[in-house]
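Removed: one protein chain of the complex. Kept in place: all other protein chains.
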Amino acid sequence: MTTTPARYSYLGPEGTFTWEALRLVDGAENGEWISVANLGEALDDVVTGRSDYAMIAIENSVEGGVSATQDALAHIPDLRIVGEYQVPVRFALVAPAGVGLEQVELLAAHPVAYAQCRRWLEANLPRHTHIPSSSNVQAARDALEDDGVHAALAPRGITERVNVEVLADDIGDNPSAETRFVLVQKGGPVPKRTGSDKTSIIAELPDDRPGRLLEMLEQFATRGVNMSLLESRPIGDAMGRYRFVIDLDGHIHDERVADALMGLRRFSPKVIFLGSYPRANGHTPSVSPRYTDEAFIDARRWLDAVAEGEPSES
Amino acid sequence: MTTTPARYSYLGPEGTFTWEALRLVDGAENGEWISVANLGEALDDVVTGRSDYAMIAIENSVEGGVSATQDALAHIPDLRIVGEYQVPVRFALVAPAGVGLEQVELLAAHPVAYAQCRRWLEANLPRHTHIPSSSNVQAARDALEDDGVHAALAPRGITERVNVEVLADDIGDNPSAETRFVLVQKGGPVPKRTGSDKTSIIAELPDDRPGRLLEMLEQFATRGVNMSLLESRPIGDAMGRYRFVIDLDGHIHDERVADALMGLRRFSPKVIFLGSYPRANGHTPSVSPRYTDEAFIDARRWLDAVAEGEPSES
Amino acid sequence: MTTTPARYSYLGPEGTFTWEALRLVDGAENGEWISVANLGEALDDVVTGRSDYAMIAIENSVEGGVSATQDALAHIPDLRIVGEYQVPVRFALVAPAGVGLEQVELLAAHPVAYAQCRRWLEANLPRHTHIPSSSNVQAARDALEDDGVHAALAPRGITERVNVEVLADDIGDNPSAETRFVLVQKGGPVPKRTGSDKTSIIAELPDDRPGRLLEMLEQFATRGVNMSLLESRPIGDAMGRYRFVIDLDGHIHDERVADALMGLRRFSPKVIFLGSYPRANGHTPSVSPRYTDEAFIDARRWLDAVAEGEPSES
Partner (left out) sequence: MTTTPARYSYLGPEGTFTWEALRLVDGAENGEWISVANLGEALDDVVTGRSDYAMIAIENSVEGGVSATQDALAHIPDLRIVGEYQVPVRFALVAPAGVGLEQVELLAAHPVAYAQCRRWLEANLPRHTHIPSSSNVQAARDALEDDGVHAALAPRGITERVNVEVLADDIGDNPSAETRFVLVQKGGPVPKRTGSDKTSIIAELPDDRPGRLLEMLEQFATRGVNMSLLESRPIGDAMGRYRFVIDLDGHIHDERVADALMGLRRFSPKVIFLGSYPRANGHTPSVSPRYTDEAFIDARRWLDAVAEGEPSES
């Protein structure tokens, strides 16, 4: 019996940071990799079944959450995050052979890349102009193929794929910049609990009354569930109405997380469960004895016992 | 087939407010009523099986919680409250025939009765002295039998039982004073949910850190569970260490109460469940849609569904 | 120039625990000590000006808050606590010379003393009966003067004052029992801050809505103010309506306490400030850097600066 290899859509071409993220996925090396031009295509592939998975950027340590990704996850039903991957973001200024730094006037760059190298560019190429490219790899190709474009911002490894040379390496404003990616699929049960997991949700508040957000966050705090991300995104129907994109430490099969999610479901008129999945960084959250699975199981057993008439303390 | 009639211990004799409370118990008229001299005897009867039930005073609307009762419930294992009864507290000044108000110098009174009539006594008998009696009925008997005692504070109905006459009626400082009684038994499953129930517990804080009490009360607030009583009682081992006697609106079989009790059990090093039982006043608490049984059941179903891979919204 | 010595009313006679407490007051040895028969007289002396101060019991580590004191402080306007004193509570069984333990059938005891020795009495004098006395010292006198009374519960030191002998020493159920006393005066500015102070208040909730108590306690928690006592007392007009007697760590001149008191005043329809005064036990609370006076002063300065247009960070 043969099985079809899994198909992965990603923002290509080869060499992009998304491609780097995909290389981190266990078993993906045996799959079919489908290079697409943007987020919409990648998710559409998953929704229509053309792909089994899409690798998409969700947050950059410098630029923040990727709004388009957050909004897509809010709007496209039934997407599930099954993995998280973190990729360091290092940029080089590259150019075709023979071009020197002093000759660079127009450069090609993906907008996010450009934003992350701004300080270096202002200091070293104060009079440059730039044109946007659809990806970091495409920027290098633009530099190679378009005569008016002298150079490009691209990942270091680009020289293996595009015939350009490095004029200046590691020119990002923040040397420790990273991008977080998530692997999404359509529906399906949650991945197994590993002990080092994250749970992602999107939730709306019941109304505009003061203190509502506080009430929502208390759902997590009263169960000892830590929140590693909270982003607000406009619902879009009126100024001042937001939904919240939230990452929690832990897995839906952790008792404390399950309890918090049920509390949230009772509180919020709309909760989207995006998935529980292993964390990129392998960090294991420390859980107070009060919020372990054992504490929850003991409490349930105690409740049943006292309701049946047994003494409060065994 | 014959069944043994249930036995009820109460602070007697006939005519006390406790006796009045016992008259409110459904079916008690067919039981055997055992008059005892104090709280300790009543509870001991239940613990040893001499009685099936004890009727005990737990709170007075003017004097506050009955400390001895609260401490006994904390210390005697396995007592369960199965009913609550409220009795209006009206006092009369009574005396043997022939004694006039102007002759009253020494009066007999149960200490609680005396405390509740103090203002009237100060205004109308400014120069009286008093001796303590073990019950309100005994006070009337003291007035009748002890030559030095001219009058007594007693419930209005005393004239049916003791040969005294009313010198002044309804002389309590607070005309709407009431005493709350509870009927306790040894262990046994909780009474059925009626929709108008109370749940009583005693809990300790995990340690002395600031904000601990707040954390404990949040267990109730985050589940929409109202607290109708909060009393602190010294644990007794050192100044400043307290346990808390708490009454909650609702029944252990209400989902929100069950959830709060489990939260409390996880938080507190020691929780004593004293019972869920019908309220004396038949008041039905209004429950926000967010905390109904349906909301809890829906949340549980939703959690299971999304963990299995179903969409977040059905 | 001569000044009138200060007058102190206390529950006498000499030798009571209240008298012991009064001996702890700096400078009281030069004052005039007025022995009174009960709490009401002591407070009345202060209100009418017959005394400058009254020493009154406010809490026992075993029996809990003294309700009568708490209620008096709530009802008598303008009383101020200016000091706190803690007295170990040790009881002896005493009797006139020639009486042996085996002869003791009837004993005299102040009700609180009786409650605190109950276990010893049940174990060692299982068949005793008792009569209440108005103070521990009076109990010893009763034993001496009343032929029917064989013995008394009294403080150890009683043998210096009353001609009785110790039959059994240190018979309290709890060997570390203590009573907390406070010294009250009529009005007047608060005592100076010592760094080891307490602040006492009585407050009511604005209404019966769930979560109101939580809101009140947050006034303290959000300013890092620790609460060492919380007692509920019935307001008295209806079952289920309470005021709260609260002790806070710190002095009204501590910025964090002042801020919390103002927050409480805005929240509560009725706040009674009972005073800030040095603690009995000299314990100095540790204050997080966030809640020191400096933090408050810095915040105020910062607010003024930024409102004037200065940069947020100096």
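Think of it as A, B and C in the order they're written, each chain with its own count starting at 1.
Quick note on the criterion: a residue touches a chain if its C-beta (ideal position, glycine included) is under 8 Å from a C-beta of that chain, and two chains touch if they have at least 3 such contacts.
Every value quoted in this text rests on a predicted model; they were computed, and no experiment measured them.
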List the shown chains that the missing chain touches in the full complex. A, C
Which residue, A:I76, A:V166, A:L217 or A:A305, contacts the hidden chain when the whole complex is considered? A:L217
Of A:P189, A:G236, A:P269 or A:P289, the residue in touch with the unshown chain: A:G236
Listed in rising order, the chain A residues that touch the chain left out are 59-64, 67-68, 86, 111, 115, 132, 174, 176-178, 180, 210-211, 213-214, 217-218, 221, 224-234, 236-240, 242
Can you list, in ascending order, the chain C residues touching the missing chain? 77-78, 80, 187-190, 218-219, 222, 252-253, 258, 261-263, 265-267, 270-273, 276, 290-291, 295-296, 298-300, 302-303, 306-313
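Heads up, the rule we're going with is that only the chains that are shown with their structure count from here on.
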Mapping chain-to-chain touches, which pattern fits: line, ring, star, complete or other? line
Whole-Å gap between the CA centroids of chain A and chain C: 59
If you average the Cα atoms of chain B and of chain C to get two centres, how far apart are those centres in Å? 26
Averaging only over C-alpha atoms, locate the centres of chain A and chain B and give their separation in whole Å. 57
Where chain B touches two or more other chains simultaneously, the residues are 218
